[in-house]
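Removed from the display is one protein chain of the complex; every other protein chain stays in position.
Let's look at chain A:
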């Protein structure tokens, strides 16, 4: 399942004047089922750049019935994003099929109000989700509050505006701009950040009509935390908030230390015994023992390295890719897990 497949690029399109690049993949007939996705899921890509293997996860920026597309924002001095910008149609890229638990499954007869809070390239999964709602949840409504530094850096702007024209009765779009240019005619809904005041104002302007309300957040880690805190201070229960962080989440060292442990790992039908040092993550320990398990972002964001804890306990430094309910059911991210009990059982096969 989590294997790399070579896919041919059918289109490479520069966005926002070259500051981002969209890649559209040609999925051959026999891989169509494998590459089925839910709005909000990612692809992991593997590149060889200067002889070094680089892996990155990118959210699919199209809804499930449209072509398989990712949109990569140019990062200053970013090796991978520059490499991506240099790709051409016909090139082949190695890709792990879509996965991720930050996804919106449309309910055709559901009646929901979805609030989306995004900033920067955090729009990509939200864009896919908004499309899914507008197309496949005809009785639901979507509100987007979208933060950017300035007007030129707004990703997918025309496409969002087109959605607003087409679905004006079910979709509202609000731009929040933190450093507006003096020379722009563009007047955003609000200046500043997607903070508590902006969130409260948006909800008050367009309060939920459908009462099954869901909140989707995608931006850098700090914004996610702030939006979540703001929502919870307005009585929004945890279970209705879904988020994923985007860009710049280095594994934070939260000061918790693990213990030296022996782990029994079930992988591809076989059990392996490995030793874990106190400061070693499960992924590091596996790699040190020459075992290869799926992984991608190594920062707890993508969920590729997910496994099931069957015995003992772990501490996760970062756990963006998991919902609280997953964790309650024993899910763990191996790239983030330190052992906190001396024996550990983990399973990668389910």
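Simple rule for what comes next: a contact is a pair of C-beta atoms (placed from the backbone, for glycine too) under 8 Å apart; a residue touches a chain by one contact, two chains touch by 3 or more; residues count from 1.
One rule holds for everything that comes next: contacts and distances are computed from a predicted model.
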Write down which listed name, "Naphthalene 1,2-dioxygenase subunit alpha", "Y4yA family PLP-dependent enzyme", "Thioredoxin reductase" or "Xanthine dehydrogenase YagR molybdenum-binding subunit", is the UniProt protein name of the chain that is not shown.
-> "Naphthalene 1,2-dioxygenase subunit alpha"
Touch with the missing chain holds, among A:110, A:180 or A:345, for A:110
Can you work out which residue in A:68, A:134, A:236 or A:333 touches the chain that's missing from view?
-> A:236
Options A:203, A:223, A:261 or A:344, residue touching the unrepresented chain = A:203
For chain A, residues in touch with the removed chain | 107, 109-111, 138-139, 203-204, 207-213, 231, 234-237
